[in-house]
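Below you will find the structure I want to go over with you.
All protein chains but one are shown at their positions in the complex.
The first chain written gets the first letter, and so on, giving A, B and C; residue counts start at 1 in each chain.
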Amino acid sequence: MSAQKRSSKKKGTSDGNRYEEDFLKNLYATMYRIRQFEEQVFELYKLGLMPGLAHSYIGEEAVATGACAALQDRDYIVSTHRGHGHLIARGADTKKMMAEVLGKKDGYCKGKAGSMHIVALDKGILGANGIVGGGIPIATGAAYMAKYKDTKQVTVSFLGESATNEGTFHESLNMASAWDLPVVYVVENNRYGISVALDRVTKMQDIAVRAQAYGIGGVTIDGNDVLKVYETVKEAVASAREGQGPALIECKTYRFKGHHVGDPATQYRTREEEAFWKERCPLVCFRDYLIEKAGSDEKGIVALENAINDEIQEAIVFAKNSPYPDAVEAFEDIYFEGR
Amino acid sequence: MSAQKRSSKKKGTSDGNRYEEDFLKNLYATMYRIRQFEEQVFELYKLGLMPGLAHSYIGEEAVATGACAALQDRDYIVSTHRGHGHLIARGADTKKMMAEVLGKKDGYCKGKAGSMHIVALDKGILGANGIVGGGIPIATGAAYMAKYKDTKQVTVSFLGESATNEGTFHESLNMASAWDLPVVYVVENNRYGISVALDRVTKMQDIAVRAQAYGIGGVTIDGNDVLKVYETVKEAVASAREGQGPALIECKTYRFKGHHVGDPATQYRTREEEAFWKERCPLVCFRDYLIEKAGSDEKGIVALENAINDEIQEAIVFAKNSPYPDAVEAFEDIYFEGR
Amino acid sequence: MNQEQVREITYAQAVAEAIDEEMARDENVVLIGEDVGIIGGNFKATVGLRDKYGDWRVKDTPISESGIIGLGVGMAITGMRPVVEIMFSDFIALGMDQIANQAAKIRYMSGGQVKVPLTIRAAMGGGRSSAAQHSQSLHAWVAHVPGLKVALPSTAAELKGLLKTAIRDDNPVVFMEHKVEYNKKFPVPEGEYTIPFGKANVVREGDRLTIVATSNMVLKSLEAADKLGKEGIHVEVIDLRTLVPLDKQTMIGSVKKTGRLLIVDEGHLSFGAGAEIGMGIMEDVFYDLDFPMMRLGTEDCPIPFSPALEFPIIPDAKKIYEKAKMMAKR
Partner (left out) sequence: MNQEQVREITYAQAVAEAIDEEMARDENVVLIGEDVGIIGGNFKATVGLRDKYGDWRVKDTPISESGIIGLGVGMAITGMRPVVEIMFSDFIALGMDQIANQAAKIRYMSGGQVKVPLTIRAAMGGGRSSAAQHSQSLHAWVAHVPGLKVALPSTAAELKGLLKTAIRDDNPVVFMEHKVEYNKKFPVPEGEYTIPFGKANVVREGDRLTIVATSNMVLKSLEAADKLGKEGIHVEVIDLRTLVPLDKQTMIGSVKKTGRLLIVDEGHLSFGAGAEIGMGIMEDVFYDLDFPMMRLGTEDCPIPFSPALEFPIIPDAKKIYEKAKMMAKR
């Protein structure tokens, strides 16, 4: 029950397991897709084409990718304000995502959601959430449903380390543990909540310690190691699916950019810290691993990358070409009227 | 940091310490005063003389008594819906309390508070609270004040075990621990929140375990042993006063009556369980201890009891004779107008 | 409703009956809340349900208002029809994020992908010496949030029909039960029936003044109207039933007939639901008004504990009678 800590490795990758190359390449493709999507969102923001703001997932791709790879199609995820990565890892359509981020009619939510609130029910994505901690009880409720109906579905609730200071975190984990609900809480510990470093507002720096308060399993892992995330989440998901209750998995990671696209992140963290983490870029590390350890050839990877670049460019074209919704649509979808 | 558990003793009293007889008798007097006050409140309720409801502290007297004995005059307490015991232990005037409970003009709060919201600022009683968990951040704020101004005051926040499932508990303990605030959280674990037994809604039965999530000291003690409570709280208060931060003290205890004066408590707990705890009545045990171990003579104790009986009767007379407030007073005290 | 039935049950029993029927009808209906199970609720409004449906369908929860409403949201968007009990409506304050930012908005934010068939029941109102934190009528808060529906049943018969509608509704409904009513008996028809949302109920016809009331104030208004009726002043009393949707047409029709409108709602007067009831039909009835619209509500002070202070600040039949009489004079 006590927090296990994984000794940090320079090139944050596991190699104790053997996987099919396709599987590994898919993981890489997902991470690369997230990265590319986010880079392009940033470009669109700088060009003034994106309304509002977005929270970049760059640097944290291994968490969403590893976690979602451990799920079955019928499982659920609940996401956060920093949700693009979770959605893409869960298989959301980048075209519809990009259109949503631009506030267009063909977006997942017809332009009503924007970056922070995307739902993709067909992919089991119950929603990103603009309220820090707001999704945690909702994820727990989905797990209650699964337990009540014995559907064997598991829900993964993503949350930031700072969200663990909201009351909803505590209330949810208490219920999930008391009733052995099939939910896995994946904490993305990137050390900051906007500008506030965890150690300024919380005594214990390993969030996994908090699992002890609920008598559930809690581990701290290298969140930049996609295989480690995959393996850890997979085990927790299997255990939850079998009725053994929830778990808390803390993934140590880092956001390369500021809190949102408009934040230069200059005041509250050091360039050294940034450099330390960029060394541990989950994409670069895993790419190296693919080539050096898993026997993939670089040409194949480049081809994959190019294909994804094209896909994201298509998504941008799709989003740009999509019309804005009509003003009258503001009045639709408030209430469900049909049956 | 891990929860310590005290082996339960039949006659829940410590005897490793030597105290002045006066001190011990004062503790007993306080417990007896609480008991007598509560018995009489119950009588008034049955006679239909009390508006609304009240939550009886009978059976839990050792917690408030031991904890408040460990405080200095300038310290603060924050109480709960089950607050009579805390207030009396802190030295509140039973006349003004009784008048308040009956909704009379001479009550502590001029009849506006009733049983659940009494404030007695002159005694450092910042308020009982009708919202479960509502007082926890308020107590923490008082501690922030003390730290900021370096007043060396400590705040004791009383709360029930079920209140630890409210988000405010978590948010407050996180802040108090991060900033080493001088506050001691005293949890009265009487196993039930109204009708809901802790084990039906929470996996870990020792609330002290929760302290680990915040990296603060947490202990589980026999809450019916007034000296044990006194000693444990005293140590925590001293440590908080010295700037070492908060602590969580879980006192295992039991409410002899129902949740409130109108609850027969028949459906959700067994007669055996009730009998088990009545055997461990904090008053009876400590009375025996006084006579058998501390060398008090029974005549003196009986005289003390009689004096307290008289005091409470006087409080009842005072409360009955006090007029109801005038209707226009409803419009006073909403805003502070003066300067 | 069938007038021949004379069966009488309490308002609390009507709650249990409505939930029982809906649970029997649809296994997606579950009830969760503090103390709803073993003791059948703090107000005994869910007695017997746990015995009948078991611990997983009638779940006693920890004291975590925000958590349990969120749990309900999660269940609702994954196909269930949870009924969440918040013991005292004052405690919705602890769950307002899940109510207003989550339940109310998820459907909209999703562009219509999900629906949220969630019913949140809570006990409102004063009159029981429960003091400032257990006596409020906070329906104006939730009525102000688009995406929610808000119901305030007046009698047991109304409650049963409206609660069944709430549970069957595919949208989040905040359902405010009045705590002084729970133990009162009312005639309630046998068998199944529902009462649609958004249709106000003209409970007494009259020509000299329209009283629009909510919840328990409907009963107090009827008392006042009876007394006025004996004096030959015939007052129309409308039970609004739901604030959202708001049945403006029935009110407009009535005020056009009577020319005078008194609104009686137990929320605090200022910035309360009564203000909307008046302003909401202002443009439609302005030229028909013979007298300014007036309101009665709980005075703008926290609810005091002492009955000597509490009763004077909440509208009662006498105050309604006096205000109505003053307004109805020609």
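Note that in this section a residue touches a chain if its C-beta (ideal position, glycine included) is under 8 Å from a C-beta of that chain, and two chains touch if they have at least 3 such contacts.
Just so it is clear, the model here is predicted, and its values are computed rather than measured.
Shown chains touched by the hidden chain across the complete assembly: A, B, C.
Checked against the hidden chain, the listed residues C:84, C:122 or C:143 yield one contact partner: C:143.
When the omitted chain is restored, the residue from A:95, A:112, A:191 or A:280 that touches it is A:112.
Only one of C:183, C:249 or C:270 touches the absent chain when the whole complex is considered: C:270. Across the entire complex, the residue among C:48, C:229, C:259 or C:280 in touch with the chain not shown is C:280. Check C:19, C:156 or C:243 against the missing chain and you find that the one touching it is C:243. Residues of chain C that touch the chain left out of the display are 66, 90-91, 93-94, 96-97, 99-101, 104-105, 108-109, 131-133, 138, 140-141, 143-147, 243-244, 246, 267-268, 270-276, 278-280, 282-283, 286-287, 289, 291-295, 300-302, 304. In the full complex, chain B touches the hidden chain at residues 76, 78, 107-113, 117, 119-121, 126-127, 129-131, 134, 136-148, 167-168, 171-172, 174-175, 178, 332-336, 338-339.
Those residues of chain A that touch the chain absent from the view are 51-53, 103-104, 109, 111-114, 116-117, 129-134, 162-163, 165-167, 193-196, 200-202, 267-268, 324-327, 329-331, 334.
The rule we apply is simple: only the chains that are shown with their structure count from here on.
Of all chains, the one whose Cα centroid sits at the greatest distance from that of chain B is A. Taking each chain's centre as the average of its CA atoms, chain B and chain C sit 37 Å apart.
Among the residues of chain A, those in touch with two or more other chains are 167-168, 171, 174-175, 178. Contact with two or more other chains is made by residues 61-62, 64, 66-67 of chain C.
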